[in-house]
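Only a single protein chain was left out; the remaining protein chains are all shown in position.
After this line comes chain A, so read on.
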Amino acid sequence: MATLYEGYTLCGVGPVQNSSNIGILGVEQGGDIDHVLVTDTSRSITVYKVKGVTSYAINTFLKQGQIISCPAVFNTQSQEYVVVTDDRVVRVWKEDDVNLEKAFKATVSADVLKVLSATDSEPVVLFCCGAVRFLDSLLASPQQPMEDVLTEDEIIRWSTIVKAEHQLVILFSTEQRGEHCLYVQRFNPNTLVKHRFETEPGLSAPISFSATCRGSNIHLLYLYLNGSVYESVLPFRSSSTGAEGVQALSRSLCLSLPLGEEKLMSGAAVVLDEAHVAVVGFPHPSAGACKDYLCIWNTHFQTLQASKEMAGRIYSQLWCYSGKLYVPHGKMLSVIPFDCQKSSLAAAMGKQKQTSQSESKSCRFVTSWTSQSCTDVTQTTEIKSRMSTRNVSDLSIIPTSAVEDVQAEVGEFIRRTPQADLQLAAGRVALELVSRSQTDANFYPQCAFLLLLETRYLCYSVCPELLSLAMVKKDFHLCQIAFQIFSDIPEAVTCACLKTILSTPDLEMETVNLDMDSVIFMKELTQAHSRSDEEGGQLNGFCHPALESDVSDTPSNKLQRDPFALDMSCPVGLHKGALLNEVLQTAYSDRSLLPHLKDLTVPQVIVFLQYLRFLYLKYSHDAHKQIRALRTPSISQIIDWVCLLLDAHFTVLAVAPEAKRLVFDLHKFVRSQVKLYAELGKIEGSLQVLKSSKQSEDFGMYAIQVIELF
């Protein structure tokens, strides 16, 4: 999972001229990993040291009347800063030169678009005409003529430099009469390849680009205003050396962002790692109309991983340097540290990876998600176009009609829509239904939700409000199904649900209609208890070590009750138990779950712990093995939850009188386990001795040895 941490404001953003989507000229990597170079649209260039939550700055100002043409960059090779002012004046200065007037400057023969610099390599100067020069060679003869690479009315919209394996590649996109092209400039040998972006009717130019180098390919990610994020893969080394003609740029859709009702004007995306993309300017899927969100999306699973609201106007600008996002919004530039855990299946699925049963199930959904998103791009685009028309016609009744009509319509919609289209459509319908339910207290189409869930195309990220809505409506059946199907429920929501389940009285719970399989499992489990009691003890001569060892230290207590033989009645009702089992089987990560677990009240914790202990005891009596159920919590899941609960509430439990017995029992259990392991350790030791003694056995036909008897 990705996390967005608390950010802070780095600096203000100067007054915005016109309606452009540019807040500041640029943020560039400084000389050090935690230094950034911010170039303001006004006349200042500032070096910030961004470390933790503090920052310091060195400002460099330009003289009145001078205009900075492009963001300043740092030349790591010469430890100098480079900036271009007034389109043609290249200025180079060192850190201690505060006055730019005294710095080295050279006037070149053509308008400079941008100076591009990558770490440990020579900066490259990109001219507006498309010509490219290394800074060194340019400064050696500033007045050298520049060739025109681009046609007269072709304007460079965006440019970047990518470096890998000591090889530099310059990418820039151009616009010419509504046609958008991408140029790839490679060096040594110098080649320039032109690609044409695919255009669709009604689709304007990409508004944001982000290029990264992975392996031997450049991955270019670009965002359109309609929320589509495409990825194109370009080979690092050109196969066709300076091939003539314009090549179409093959692309694949890797994310489609939800759109709000308002028309979007700006937005930006930046690649964080192989699986994560940060997007600013697009609405949060569940936050309604407000669009000013910074979100981290997982492109593999198309799930929302983290989000943060951004106040003020959003620009089409977003930078990412060494674990921090730089977002200009409103009148400020914010620094937001983030953390993306390596996006493996294990991380995405949380704890579920360990469990055997649920794993296979949840994985199945995941594969369908990835295969959908990765394989057939053209198909997806078709679907989108088809769907957009159909959506309007079919489900326009949602905001107004009665519950029954809506449910019937949704059923019909699911039946009619082809499977491939459903994946995208189901989420959209669910979103609409949820938003109406939230506003209209009398509207709650449970059947429609269940139908949508049954398509198995919903996940938490697609429709985050669904689960909390179900909790508010106390629709535990829906909750159960959602728990079974969603593999990406955030820990906070899991905890909120857990709290609701625990606080609902058993009586109310028993009337709820639940998945039969889980209820049967609970029934069998509680019956297995009485059955084994009738048999008069445990099978297989099972004898807990605690029974023997505790005789000496607490004889009186021992006589009264034995924690492992008695108290085998289920502390919660069957239905509550079944729901708790679903919670136990959800995916989570310890670190994220722990703070939310603290929200539970002490009585809730005690009941839950008692239930977990009950489950554990049942499991240690092998009762569950006789029960055939599809989904059962595994013993490691139970133990993990016990540990987490104790971690979260230990101090409270230690002083709460009503928890004393429970904690005491658990302590005893742990002690017996420790003893068992100590004994096992001893056995291991003696086995090692046996092994070594066996090895020393071989002495040939005759030896004189010394033995000692005690």
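By definition in this document, contacts are C-beta pairs under 8 Å (C-beta built on N, C-alpha and C of every residue); 3 or more make two chains touch, one makes a residue touch a chain; residues count from 1.
Please note the rule applied: contacts and distances are computed from a predicted model.
Student: Since a chain is absent, check the UniProt entry for it and pick the matching name: "tRNA pseudouridine(55) synthase", "EXOS1 protein", "U3 small nucleolar RNA-associated protein 4 homolog" or "Response regulatory domain-containing protein".
Tutor: Choosing among "tRNA pseudouridine(55) synthase", "EXOS1 protein", "U3 small nucleolar RNA-associated protein 4 homolog" or "Response regulatory domain-containing protein", the correct UniProt name is "U3 small nucleolar RNA-associated protein 4 homolog".
Student: For the full complex, which residue in A:I67, A:L630 or A:V689 touches the chain that was left out?
Tutor: Within the whole complex, the residue contacting the unshown chain is A:V689.
Student: Touching the absent chain in the whole complex: find that residue among A:A248, A:A441 or A:A703.
Tutor: A:A703
Student: So that we can see where the missing chain sits, which residues of chain A does it touch?
Tutor: 686, 689, 693, 699-710
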